[in-house]
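As you look at this complex, bear in mind that one protein chain is not there, while each of the others sits in place.
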Amino acid sequence: MPEKQLGAWSLDSQLLGANYWDVGWFGLLFTLMIIVFIVFNVKRAKKGDNLFIRRISGLNAIDEAVGRATEMGRPVLMVPGLSDPVNATAVQAINICAHVAKTAAKFSNPIIMCAYSASMFTLAQEVIRDTYQSEGYPERFDPDSVRFISDRQFAFAAGVSGIIHREQTAAAFFLGEFYAESLIFAETANSIGAIQVASSTEATQTPFFIAACDYVLIGDEFYAASAYLTRDPIMVGSLVGQDWSKMTAIAFIAIGCLNASVMQCNIAAQTEEIYETHKSNPKELADALEDAQKLQKNNFSIPRLIKADKPPKDLKIDREKAPEEPGKEAETK
Amino acid sequence: MKPEQIEVYRTIAAGAGVLATIGLLSVLYKENKFYRVFEHIFLGLAAGWSAVAVWTESLREIWWDKLTGVVETTGAVTEPGRWAYILLVPIGAMGYMVFSRKHNWMAKIPMGILLGIWSGLQIQSFWTVYGPQMKQGMLPIIPTSFDKFIVRSDAPPELAAVTITWSQAISNFLFVFTLLSVLSYFLFSFEVKNRALKNFNVAGRYLLMIGFGAIFGSTVMMRFSLVIDRMYFIWDEFLMKRILHMG
Amino acid sequence: MNDTIWARNPQGDLKMFIGGGLILGIVLFFGVMQTPIQARRPLVWLVTFLSGGFMVAYTYWPKPINFDAKTELPKNGVETVGSFLQQSFGVVSSFVQIIAAFLLGLGIFSLLRIHLMNIARQKKDWVFSVILLVSMLSMIIFGYWDFMIRQGEKAVDFDDPQFWRMPNMVRDFLFDGLLQQMDAAMFSIIAFFILSAAYRAFRARSVEATILLGTALLVILSLMGVVAGAWDDKVAALAGDGKTGSADFIMNFKITEVAGWLKNTFQTPAITGIKFGIGLGTISMALRIWLGLEKGGKA
Partner (left out) sequence: MKKGGIPKFVIYALLIACCSIPLFFKIPIPNKPSDPSVDFYKTLSALKEGDVVLLGSDWTGSTRGESKGHMKAILRTLMRKNVKFVIWSSADPQSPRAALDVIAEVNAERVANKEEKFQRWTQWVSAGFYPNADVAINAVAQDVRTAFGSRRENDTNGVQQQIFKSPVMQKIKSVTDFDLVIDVTASKTTDFHVQFISAKNVPLMFAVTGVMVPETQVFYNSNQIKGFIGGLKGVFDMEQMMEKGINVKDANGKIAVASDKISGEIAPLPGVSVGQGTKYYPTLHVALLLMIIMIGIGNYEMISARKRQKGNG
C-alpha cells in the first residue's frame, strides 16, 4: 500500500476511521468544546462576573439537619460514597461533607465520617482537618471521627449500619456513589429516626433514596451542590460551562431529530417507488433496495457524523519489522 | 483429606455459613450482640482478605515480578528485572504521611497521580459513552405517511421497515421530549420565567419518575432473587443435603 | 541476555540496581519532604497535571493506523510519538494500579489504630474490637499460608479438596464458608428493606409518587411470566384472528409490549438524560482537578 495513506490526515475511503482524525474528529471536537466552555466560564467567574444559580431544594436541608443534630446532642453521620480508588465523585462528595463539617464545627457537634477505601480515607482526613483549621477550631477535630470501615461493599454496609445503631446519629448524609447498599443505609437511618439527605450518582439507586430518605439530590444536582453551597467562582463557573454544553447538546439533538425526520421521509418515498416498480419480482426488488440503501448511507447526515465508519478488520499496512527488544531476547532462544 | 473428612468439613462449613447468615439477618429484628459479633467477624475477615489479595492477586504479579524479573526453576530467565519499579515505593510511602502532623501534605502526591490519571480517562472516554447515546435520541418524529396510524401486520415488510406511522412518530416524539426535558430539568444557571418552559421542566421531573419507577420494578427482581438464593442455601444446600441427606 | 539501563538480568547485577533505586527513592522522599511551603501546592498540581496530561495526550495525539507496536516500526514523527504513547500506556496503567494497591495498607493501618486504641483504653464494646482483630489476623495468616503452599507445589491441583492440608482447609472455611456467605447474606437484607420501604413509603401521595408507583407495578407484572402470559393471551383472544386494523391495534396492549414501550420510550431517555448530566459533571470535575482548580486535588 502506498505510503501517503499512512499519514495522519488520510481520507482514503478504505482507511476511513482507522485514525481519529479521519472521522472520529467530531467526538474529539465535541469534547474539546466542552472543555473550552468550562474553562472559559471559570475565567469569567473568576473575573468577577456575577453568575446565577437557581435554588436547589434538597440543599437547604443541610443546615436544618445539622441544627437538629445539635439540638439533640447526637452526632452527624457522613458517608461520601463507595468510590474505590478515589475519583471525582468522591472528591465532590467530600467537598459537600466539608461544608457539613463546617456547620458542625461551628456548633461543636460531633461528626462521624465513614470512608470506604484507603485513598478516600486519606483524602477525607485531610479535607476535614483543613476545614476545622480554617474555621478556627482545630482543637474540636477528633482524628477518629473519620474512620475507615472496610473496602468490601457489604462489610462496609454492615459496619455503617452498626455505627448508625450504636451512635444513634441524628442526621445522616449519604452523598456520592452508592450501589445496592443504599437502601440498607437509608432504612437503618430511618429506623432510628435520623433525618437524611441523600444522593447517588447511580441512576439505578435514586428511586430507593426517593422512597426512603427525607431529601434527595437527583443526578446532576449532586454536582451543582458544591457550587450552590460555596458560591466559589470556580465551581459556579464550571457549572455554567456545563449548562452551556448541555444546551448545545439539546440543540444538537433537536437538529439531529429534524434531519433524521426529513431523511426518513425521503427514504420512505424512495422505497415506496422502488417497491411499486419491482413489486412482482422479489429478487429484483431486494437488489434494488440494497443499491438504494448503499446510496442512502453515503448521504450526509448528522447521525453519521457521530458514528464514525470503522476500518475493515482485515486492513493491513506494510511496515518495516522492528528489531527484537533487547530484554526479550531470552524468550526466543 | 479423605472423602469422608471432606464431607464432615463441608457440613461444618455450611453450618457456619448458615449461622453467619442468620446472625446478620437478625439485625432485621433488632440490633443485638449476636449481630455485632458477626458484623465484626465480617469486617475483620474482609480486611484480612484485602490484605492477602493485595499481594497474592495483584502486587506480586504486577509489581514484584516486574521488579525482580522472572527466573524459571530451570534457571532460564524469561523476564528481565525492571529496577525502576522500586521508585513507586517512596511514592506509595508518601500516602502514609497522612498520619504525620507536620508533613501530611505529602499524602496528596500519590493522590494527585491517581486523580490525575482518572481525570485524563474521563476526557478520553466521554464521547464513546455519550456520543452514541445522543445519536440514539435523533429519531424521526414526522410520520412518513399521514394516513397510517399503526403498523399493519399485513403490510409488506420492505415498506414496514422504513415507514414511520403516526404511533411510531408519537413514540419517537415522546422519547425525544423525555430526553430533552430531563436534560433541561438539570439546567441550573437560569431562572425559568417563561411559563411554557417551566411546564417543560415540570414535565421533565414527571418523566424522570416514570424512569425511576421502571428502575424500581426491575431492581426488585434482583433483590428477591438474592433472598431466594439465601433461602435455597439454608433449606436445600444445608438442611436437606447436608443434615437430612435428601435430594 | 542483553541488559539495558532499565531492564537488568535477575541473575546479574539487578539487586545492585534495585538497591540503588531504593536509595534514590529515599533521597527523593526526603527531598520532597523538604519542599518549602509555597512550593507544595505547585508540586502537587504538577504531579496531577503530568499524570492527567499523559491520558489527554494519548487521546488527542493521532495514532498510527493499524499498528502493532511490538513488531513494526513507526513511519514518521507523528507516528513515533503516537507509538510511544501507545506503548507506554500499559506501563502507566500499571503505575496507577500499583500505587492504589500500596495505599490499601493505609486503611488496614487505620483500622488497626482505631481498634487497638479501643482495646488499650478498654472502651465500651472493646471485646468486639478483639473479635475483629482476631478474625483479621487469622485471615491474613491462613490466607498467606495457603498461598505459600499453593506456590510451593505448583503441580498439585489445590482446587481439589483431597489434596488439602490444614491451612488450605482453614482458608477455605474463612473465605468460602464465612466471608462469601456473609457477603450474600448482607446483600439479601436489602430485599427485606425494600419490602418494608414499599409498604411504608410507596404510596400514591402525590402525582410524582403515583407515576412512580404505576410504572413500577407495571414493570413488576411484566416480569412475572405467569401474569404476562395470561394477560397476553387475553389480549390476543380479544384481538381475534382477523387481520383487521383494530386487531393490530389491540395487539399493542400486550403487557410485554406496554412494558417494553415504557422502557424504550421513557425509561431509556430519562436515564440517558441523567447520565449525560452526570457525565458532564464528571468531566468538569476532572478538568478542575487536572488543571488544579479544585480544592480537594491540591494542597
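We just call them A, B and C in the order they show up, numbering each chain from 1.
We adopt the following convention: a residue touches a chain if its C-beta (ideal position, glycine included) is under 8 Å from a C-beta of that chain, and two chains touch if they have at least 3 such contacts.
For clarity, every value in this text was computed on a predicted model and none was experimentally measured.
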item: Displayed chains contacting the withheld chain; value: A, B, C
item: Sole residue of B:88, B:106 or B:121 that reaches the chain not shown, by the stated touch rule; value: B:121
item: Residue among C:4, C:80, C:162 or C:264 that touches the chain left out of view; value: C:264
item: Residue of C:117, C:166, C:207 or C:224 in touch with the missing chain, whole complex considered; value: C:224
item: Candidates C:29, C:89 or C:126 - the one touching the absent chain; value: C:89
item: Chain not shown, touching residues in subunit A; value: 85, 153-154, 179-180, 190, 193, 203-204, 310, 313
item: Subunit B, residues in touch with the chain not shown (by the definition above); value: 28-29, 49-50, 53-54, 57-58, 61-62, 65-66, 70, 72, 78-79, 117-118, 121, 124-125, 128-129, 132-133, 135-136, 211, 214-215, 218-232, 234-236
item: Sites on subunit C contacted by the missing partner chain, in the whole complex; value: 68-70, 86-87, 89-91, 93-94, 96-97, 100-101, 154-155, 159, 175-176, 179-181, 183-184, 186-188, 191-192, 194-196, 198-200, 202-205, 213, 217, 220-221, 223-226, 228-229, 232, 256, 260, 263-264, 267-268, 271-272, 275
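Going forward, only the chains that are shown with their structure count from here on.
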item: CA centroid of subunit A to CA centroid of subunit B, Å; value: 14
item: For subunit B paired with subunit C, centre-to-centre distance based on mean C-alpha positions, whole Å; value: 7
item: Subunit A and subunit C: spacing of chain centres that average the CA atoms, whole Å; value: 14
item: For subunit B, residues that touch 2 or more chains besides their own; value: 24, 27, 36, 39, 42-43, 45-47, 49-50, 77, 80, 95, 98, 108, 110-111, 114-115, 118-119, 122-123, 126, 134, 137, 176, 179-180, 183, 186, 208, 211-213, 215-216, 219, 223
item: In subunit A, residues with contacts to at least two other chains; value: 28, 31, 34-35, 85, 88, 91, 118-119, 122-123, 150-152, 154-155, 158, 166, 180, 203, 206-208, 210-211, 218-220, 224, 239, 246, 249, 327, 330
item: For the subunit C and subunit A complex, residues of the former touching the latter; value: 1-4, 7, 59-60, 62-67, 70-73, 75-76, 78-79, 100, 103-108, 110-111, 114, 117, 125, 182-183, 186-187, 189-190, 193-194, 196-198, 201-202, 212, 216, 271, 274-278, 280-289, 291, 293-297
item: In the complex, subunit A residues that touch subunit B; value: 27-28, 30-31, 34-35, 51-54, 56, 85-88, 91, 118-119, 122-123, 125-126, 129, 149-152, 154-155, 158-159, 161-162, 165-166, 180, 203-204, 206-208, 210-211, 218-221, 224, 227-228, 239-240, 243, 246-247, 249-250, 252-254, 256-257, 259-265, 267-269, 271-272, 275, 285, 289, 302-303, 306-307, 327, 330-331
item: Interfacial residue positions of subunit B with respect to subunit A in the complex; value: 24, 27, 31, 35-36, 39, 42-43, 45-47, 49-50, 76-78, 80, 95, 98, 104, 107-108, 110-111, 114-115, 118-119, 122-123, 126-128, 131-132, 134-135, 137-142, 144-145, 156, 158-159, 162-164, 176, 179-180, 183-184, 186-192, 208, 211-213, 215-216, 219, 223
